[in-house]
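The structure's right below; bear with me while I get my questions together.
As you look at this complex, bear in mind that one protein chain is not there, while each of the others sits in place.
And then chain A:
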Amino acid sequence: MPYTNEDYLPSYEELTVPELEISSAAFRTAAHHLGKYCDNTCKEFILCRTEENDPRKCLNEGKEVTRCAYEFLGKIKKSCYAEFTQYMDCIDHSGLSMEFKNCRKTQAVFDACVKENLGQDRPELGYFTKVRLHKTERPKAVPDPHILPERLPEPPKFENKTTDPMKGPRWF
């Protein structure tokens, strides 16, 4: 490993949080609503990851993201469990890549339930792929200064030493 004992690596306690133990079908089913519910948190986390380019510095943001998803899925489980399961069954058996296009009816039922209980619309098409500005309190990440080795001494001045080529020996 390139990590020495002095390098910072977070401990197991810091890294252990309740993870989202759900299948890919559940993720695909919840994706749009989940992304909208945790929009700001996700943006904050991704901003941190791209700015710092270091997972060690974005642990708190990452935990916040997972906690938000946990909260959302808990709410869904409490209020829309049957609708969610029905939609997920459809998604799970919808082609090799779990497409949405075969499941519009169950999707409508699920959306109506989410609208009723969480008060959240399904984000319009193109919401996640368009450029969205994010306002943040986060200070700009400044990398450590790059300390270069000391500058080499200047080369000696050659102007005084060179002779005029026109005044050199001319017998060649």
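The rule we apply is simple: contacts are C-beta pairs under 8 Å (C-beta built on N, C-alpha and C of every residue); 3 or more make two chains touch, one makes a residue touch a chain; residues count from 1.
Please note the rule applied: contacts and distances are computed from a predicted model.
Of "Gpi16 subunit, GPI transamidase component", "Putative synaptotagmin-like protein 3", "NADH dehydrogenase [ubiquinone] 1 alpha subcomplex subunit 13" or "Eukaryotic translation initiation factor 3 subunit F", only "NADH dehydrogenase [ubiquinone] 1 alpha subcomplex subunit 13" is the UniProt protein name of the chain excluded from the display. Touch with the chain that is not drawn comes from one residue among A:Cys58, A:Cys80 or A:Val114, which is A:Cys58.
Listed by residue number, the positions of chain A touching the unshown chain are 1-5, 7, 9-12, 15-17, 19-20, 27-28, 31-32, 34-36, 38, 41-42, 45-46, 49, 52-56, 58-59, 61-63, 65-66, 69, 97, 99-101, 125-129, 143-147.
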